[in-house]
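Structure first, then comments.
Only a single protein chain was left out; the remaining protein chains are all shown in position.
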Amino acid sequence: MANSRFEYVKQYERMDRLLPETYIVIRIDGKGFHKFTKKHEFEKPNDLRCLSLMNAAAKVVMSEFTDIVLAYGDSDEYSFIWSKSTELYERRESKLVSHVCSLFTSAFVFNWTRYFDIPLLSLPSFDGRAVLYPSIFVLRDYLNWRQADCHINNLYNTTFWALIQKGGLTNTKAEEYLKGTVSSQKHEILFSQFHINYNNELEIYKKGSIWVRELEENESAPSKHQKYSTKQKRKMGLRLLHVSIIDNEFWNTRPYLSILLN
Amino acid sequence: MANSRFEYVKQYERMDRLLPETYIVIRIDGKGFHKFTKKHEFEKPNDLRCLSLMNAAAKVVMSEFTDIVLAYGDSDEYSFIWSKSTELYERRESKLVSHVCSLFTSAFVFNWTRYFDIPLLSLPSFDGRAVLYPSIFVLRDYLNWRQADCHINNLYNTTFWALIQKGGLTNTKAEEYLKGTVSSQKHEILFSQFHINYNNELEIYKKGSIWVRELEENESAPSKHQKYSTKQKRKMGLRLLHVSIIDNEFWNTRPYLSILLN
Amino acid sequence: MANSRFEYVKQYERMDRLLPETYIVIRIDGKGFHKFTKKHEFEKPNDLRCLSLMNAAAKVVMSEFTDIVLAYGDSDEYSFIWSKSTELYERRESKLVSHVCSLFTSAFVFNWTRYFDIPLLSLPSFDGRAVLYPSIFVLRDYLNWRQADCHINNLYNTTFWALIQKGGLTNTKAEEYLKGTVSSQKHEILFSQFHINYNNELEIYKKGSIWVRELEENESAPSKHQKYSTKQKRKMGLRLLHVSIIDNEFWNTRPYLSILLN
Partner (left out) sequence: MANSRFEYVKQYERMDRLLPETYIVIRIDGKGFHKFTKKHEFEKPNDLRCLSLMNAAAKVVMSEFTDIVLAYGDSDEYSFIWSKSTELYERRESKLVSHVCSLFTSAFVFNWTRYFDIPLLSLPSFDGRAVLYPSIFVLRDYLNWRQADCHINNLYNTTFWALIQKGGLTNTKAEEYLKGTVSSQKHEILFSQFHINYNNELEIYKKGSIWVRELEENESAPSKHQKYSTKQKRKMGLRLLHVSIIDNEFWNTRPYLSILLN
């Protein structure tokens, strides 16, 4: 029973190296979370316990992979933004995507009881994908896309659930009611009918969550062409924010991010 | 803040549909399990608790995905063999690999306490990959490769740890002692020095684990060109075996497998 | 000026090896042939000179690559069917597709004057693609698809041009006239209005062209598990046919084809 006789089957494996010097975004999404949230009686429109658990799981991923520079999460999804020069796993797509997805899941299940009183009644799982962006400009538009999406969904959901929970409408009626309405009309419905000022909603709901590496106070950024060592990255803090990532301010106040991303 | 302004970034996503009518093998592997097993004081050369937990996690995956026909596991890896006609997720590679990997991880963490007294001290994670095989012949050689690998590794590990645990050798000395030895010599060392008949070792150690769908007793196989419906697949039993998958007998006694695989 | 300083750019090249043991079909298509045929005053609906030139170019390709077993051509396209075990250029997709396409073009331009009195007034060119088929069954359906397509197009074109050339209709009127007609109606139009029995049209128009390797008369096929050597393949004849490739007869009378394709 020589092993070598069968080893030829390895030739069917494909080398799936991602294009070098290109930003890698790995986005994971909850599978079947509609059913999962129902079974575990999630609060609507947002469940702060789940968002906190998602953020805790994302922190584990960022702690493990120092080449991830920042991450953006909302609802049951999270996007991890990698330095374009990462050579982890020789940039092999399957390895990167599956490991991130697995570690996130591991942390999500392990930490469940820290955030929920109700025990896990079914197994949560996520899928993932990698997308490549060749320039910081398009990468930022990717993040803008996710944050804009968060806002649009949250405004809709906040109004939708107000109509149901406070307005006594059925799901179908609420859906019909909102059909074709624009942002300003949803703001108006919330304010005039339910005395809710959308602007006062929690920032985590409106902006989503951003994990970003931060310099220690007395630490100075390396000069433009310098790189941070893995050791330096490990020593950096991880900070959770719920701010606009679309505005330039986020980027302007963190010039070292472009060094980390390079 | 129109969302559509940023939506163009979706064009950077790639369609990674796997070649139709080809067997998909998804293999997952434990990440950094050397360290993980040390921290959780795994028994050597094999830890039955962990193998049982791996098998329990694999069962969850097979229960979820009815297009997986059988699975083979050994040590910290598991291979899932899909019907070549599966159209799940439009056969998109990232989705299939990451979801299998995530669900397996979820089940592994969730069920940990059912098998271990020691609590989880660090997070386990897995990576995954998909490999395509165009014919049943090569697919079987893939399974043969994994089972032959299991045997070779187990014989080595059994002898290696006997030399250490019963023979009092250091790891380095044991390694040197075994360098260049062939199978028969390892059998001889086990028997003459430690009175261990390798053939009497547990089948789960020597053969690994096979999950396979099984017909109910009174169920008849569909004729050659028929297909099993998803409902029929769900009703099938799942059976755990520790037998030779290299021998024809495994296949000859289960003619319905070729229908499930097609 | 050390070369090595720049050589890192080679890392951006991607290994595009096609899945082993899978049939490779390389299909090339004329680019902008509508304009090209007008400029060179091609006969309608079929120009025998061009079909003959296409066949001559395809023969050059088959003579160069002994791992091509057969080829099917019609109009301005040609499909080359490779043995599934070919390892030419390590099965690298770009190399295979571009070289076939280039050699075909080279032969087409070089041999133009053997078939046309009119000189080349603009440069002909072709594009190509590779498609993988994992089983002989689907591969045959690929060939069936192309030959069925040839028949459908030819019946339409024959009727369309009869309406114009003999019936005095304009292109637009002929198009309108044929809109929605089925096969039998086109046969009827040809016969009743123009006394053309479609069945008597040239087989090369109705069936397209097939290049196939053929055994010498006194040569015996190798037994099932034998392979033909490259030398044997070179010695085989190349035969041009205009027959049904959909019917089993083509395959049944050439049992050695399955050996060549394997």
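The letters A, B and C name the chains in turn, as written, and every chain counts its residues from 1.
As a convention for this text, a contact is a pair of C-beta atoms (placed from the backbone, for glycine too) under 8 Å apart; a residue touches a chain by one contact, two chains touch by 3 or more.
All values derive from a computational prediction rather than experimental measurement.
Under the touch definition stated at the start, the shown chains contacted by the missing one in the entire complex are A, B, C.
From the set C:Tyr133, C:Phe160, C:Tyr228 or C:Phe250, the residue in touch with the chain omitted from the display is C:Tyr133, counting the whole complex. Contact with the chain not shown here comes from a single listed residue; of C:Met54, C:Ala107, C:Ile210 or C:Leu241, that residue is C:Ala107.
Looking at chain B, the residues touching the absent chain are 11-12, 14-15, 17, 19-20.
Annotation for chain C: contacts to the undisplayed chain at residues 1-3, 5-10, 12-14, 28, 31, 60, 89, 93-95, 97-99, 101-110, 120, 123-133, 138, 141-142, 144-145, 148-149, 151-152, 246.
Against the chain not shown here, chain A presents residues 19-22, 84, 132, 134-135, 138.
One rule holds for everything that comes next: only the chains that are shown with their structure count from here on.
In this assembly, A is the chain whose CA centroid lies farthest from the centroid of chain C. By C-beta contact pairs, the most connected chain pair is A-B.
Once the centre of each chain is set as its mean CA position, chain A and chain C turn out to be 50 Å apart. Chain B and chain C have centres, each the mean of its CA atoms, that are 44 Å apart.
Residues of chain B found to touch two or more other chains are 132, 138.
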